[in-house]
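Heads up, one of the protein chains got dropped from this complex, but the rest are sitting where they should.
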Amino acid sequence: MITAAIIGASGYTGGELLRLLIMRDDVEINQVTSQRFLGIQVGHVHPNLRGLTDLRFTSDEEIQECDVIFCGLPHGTTMNRMEGFLKSAPHVIDLSADFRLRTPEEYQKWYNTSHTSPQLLEKFPYGLPELHRDEIKAKGCAAAPGCIATSIILGLYPVRELVGKAIADSKIGSSAAGNAPSDSSHHPERHGVIRPYAPAGHRHQAEILQETGINVMLTAHAVEMVRGISSTIHVELNKEVQDKDIWNMIRATYKDEPFIRIIKSKKGLFRFPEPKILAGSNYCDIGFELDSENNRLVLFSSLDNLMKGAAGSAVQCMNVIFELEETKGLEFPGLHPV
Amino acid sequence: MITAAIIGASGYTGGELLRLLIMRDDVEINQVTSQRFLGIQVGHVHPNLRGLTDLRFTSDEEIQECDVIFCGLPHGTTMNRMEGFLKSAPHVIDLSADFRLRTPEEYQKWYNTSHTSPQLLEKFPYGLPELHRDEIKAKGCAAAPGCIATSIILGLYPVRELVGKAIADSKIGSSAAGNAPSDSSHHPERHGVIRPYAPAGHRHQAEILQETGINVMLTAHAVEMVRGISSTIHVELNKEVQDKDIWNMIRATYKDEPFIRIIKSKKGLFRFPEPKILAGSNYCDIGFELDSENNRLVLFSSLDNLMKGAAGSAVQCMNVIFELEETKGLEFPGLHPV
Amino acid sequence: MITAAIIGASGYTGGELLRLLIMRDDVEINQVTSQRFLGIQVGHVHPNLRGLTDLRFTSDEEIQECDVIFCGLPHGTTMNRMEGFLKSAPHVIDLSADFRLRTPEEYQKWYNTSHTSPQLLEKFPYGLPELHRDEIKAKGCAAAPGCIATSIILGLYPVRELVGKAIADSKIGSSAAGNAPSDSSHHPERHGVIRPYAPAGHRHQAEILQETGINVMLTAHAVEMVRGISSTIHVELNKEVQDKDIWNMIRATYKDEPFIRIIKSKKGLFRFPEPKILAGSNYCDIGFELDSENNRLVLFSSLDNLMKGAAGSAVQCMNVIFELEETKGLEFPGLHPV
Partner (left out) sequence: MITAAIIGASGYTGGELLRLLIMRDDVEINQVTSQRFLGIQVGHVHPNLRGLTDLRFTSDEEIQECDVIFCGLPHGTTMNRMEGFLKSAPHVIDLSADFRLRTPEEYQKWYNTSHTSPQLLEKFPYGLPELHRDEIKAKGCAAAPGCIATSIILGLYPVRELVGKAIADSKIGSSAAGNAPSDSSHHPERHGVIRPYAPAGHRHQAEILQETGINVMLTAHAVEMVRGISSTIHVELNKEVQDKDIWNMIRATYKDEPFIRIIKSKKGLFRFPEPKILAGSNYCDIGFELDSENNRLVLFSSLDNLMKGAAGSAVQCMNVIFELEETKGLEFPGLHPV
């Protein structure tokens, strides 16, 4: 039995970790923390879990010893607490951005602040098993990737050798911005939008560059959806290729990956990836179209930002670390229609 | 030229009043107030009005003299300011609940606080021209009705003599709750809901009873929509009637009303009222079905909560008071599809 | 290993049955039929199942022998085929309306056609284990209930002794109308509606009366949602009761039921049942508010129309028939936020 704690468990990522872990017979959650909901039952905040657990939120000031800590604290806070967490558990999977970049210089550049625990960076491989499975297993820790970054990295990675330039146009659901109300999340304002934000210079570009070697130009849009990310990646090719070349490269890279599907169909409704049918699942669906006339490759990559883009990848990392079946607890296939 | 001020103009009702008034050639807006957005351009807060007006928000501490004040302050605040407003303008149209009920006792009962200006109540007829046209004209003031109440009153009024009991099941868009973000208005939580609130004892019951004489039992639900109210009113009939009796009663009551349409069709998609096509319009669409086997009449009443349920009725009252064409500035027919 | 066939498996209910059954280690699906998609892979029609199964649709003209048949054919068709199905499998769980009513007379009255297999009616208990568990087990067959009916029956059943009159105002997602495009399901027309349909005389009233003894007056509305039903049941009480009486009655009835939760909270966002968080789950959430002043009880009942309202109940019946853990394969708790 693996004992686990979730720090910062009242947020949306925390709720998703709880959904994934409470019904497992090989994991026991011994602590969930929330400063805002101290003493409150989990089901009061995460209504889908009502009746399924008696857990109550505790303070994060005292962390009990356990096998693995999932840390869902905000960016900038986590790095100050990490030394402590590593004393309470041999394994920590962090969901903030604090340990995703490999050097304190990069962190400083993109987050405009000094990294307070640079000596710990090397303990945290970038938490995509598809790229860093062995390292995650070896180090026993992971920094779960950014949600938009995940969609773009997994799309580009197999064809990275072909990329001249790449522009990513991402569409993102409202849950990616967290559970704190604001003017921009107010329903009358957020409903039905296609709202550009971060039109240039999005921080996830740093992760994408680090993992693929490509300086992707990312423009992000808030759209009418709660869960889900769809990234359309417009690639200027550096040489001529054919459809089957792309097929082969993606297949070769991901042939044994349980959570990556190639979606490309000549007919039917579902010819390319769509995030709608992925809600709750851990898949990243990847598709493409070759625009040969313009030497352009259009990649489509979709996932659930709270799953493959956060909690799902985190649990997948846990499975890797504990040498379990990698799909364990992540079998939910998504709903249709929904 | 009618000079007008809008007090509390940064809210959704204030924005709608602005949309209705700024393009009129017979109205000049000489003041719009907002404490939060002091000095800011109107188009910054109401993006649909960008480029159409140079107005900026001022403080409401000093009200300039004008012909008519539209007051969009919160419930409970308005009654403390009304004496002052009436010194600045001969006509005041209030959009709060403070002057809707006829007696301070009723106000106390439903709003749990004493009315601070009971002597002014008699100056404010209930602002539905369909029921109080002459009085509104005579008094020169009006208390614009509650949005849910409007839908139910206009639906029930023509058949009030037939009502044994009445239960109203209302579905309401998110704009009715105003522009202040909260946990309940946070997009990930508010999106896609059918969320019961105020299952019993809703304050609008007081207005409905006052205007129709019927103790309607109201249950309200927040639904996925920004603008719009749809009330289904289940009426236990006190005598046997036929379809044509209902038709006749509604027609007789509303035959000269420009903003009430009877919607009842045996075929096609649009057989009953629907709020979707009413966004931006001042219509209240009314339809019905007779459930003869059960001696039940099902009334359907739909409107735009910011229009017929607030700003539209207020402008209609202004037109009445100034003896203008009652439809002036309210001609927008709604969009389809949308 | 239980062998199963799904007849009419390309519809939404068929897809949901597939989702529930393909990953079970105790069930083997040996046939899925669809006349429209003959020979096509399941994942082409149900995109959430891509990569999870190699099944292809076959004709329903030849049914292979198996342990249990799930029949998802249209109303009126099923009764003509049932003799045949019962020759191919000892257990049949029907999802049409053909075997829900206990007598051919009732069927004739509500469906305007003669029942062609009245002799089989007694083989099919109404498929709600909460009411007919023993009979379902004894007979080995079941007629899965109507989706709206399920929400109303489960809400009313515990308090049926208290009901004077009952009016149900139901709000229903678009998937309940099936997968055939029509003018009314066309996205520009269906998006954002609150569209009354079947304002009186809905066929599900027959099932509700049969199961609860109450002549519920049902008015149904199409709303903006794909999955989900929310029924608000306005009950005129035949005697005075208190909150705790209602609590006790519901608890007593459902205390051992794994798929029924009482949702009634004095604070927080989630004070009453909401279908949004139930998508994909087999729960029916029930809540209430006592309107003592008016001797009215307001019941709220929510579920996923494709799960507890169709495929979920069907699989639950299968579990009952085969004496398995009743929750097996139905453990998905729903998502939040979504």
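In order of appearance the chains are A, B and C, and numbering begins at 1 in each one.
Here is the rule we use: a residue touches a chain if its C-beta (ideal position, glycine included) is under 8 Å from a C-beta of that chain, and two chains touch if they have at least 3 such contacts.
Computed from a predicted structure; not experimentally measured.
One of C:50, C:102 or C:190 touches the chain omitted from the figure, and that residue is C:190. When the whole complex is considered, the residue among C:108, C:179 or C:292 that touches the unshown chain is C:179.
For chain A, the residues in touch with the chain missing from this view are 165, 167, 169, 171, 183-184, 188-189, 191-196, 199-201, 215, 217, 219, 221, 223-225, 228, 230, 232, 234, 236, 269, 271-272, 274-276, 287, 289-291, 293-294, 296, 298, 300, 302, 337-338.
Touching the omitted chain from chain C are residues 12, 173-175, 179-183, 185-188, 190-192, 226. As for the chain not pictured, it touches chain B at residues 12, 15, 19, 23, 44-52, 175, 179, 226-227, 261, 263, 265, 268-270, 274, 277, 279-281, 331-338.
By our rule, only the chains that are shown with their structure count from here on.
Counting C-beta pairs in contact, the chain pair with the largest number is B-C.
One finds 45 Å separating the Cα centroids of chain A and chain B.
Chain centres here are Cα means. That of chain A falls 35 Å from that of chain C. Shared interface positions of chain A, defined as residues touching 2 or more other chains, are 12, 175, 179, 226.
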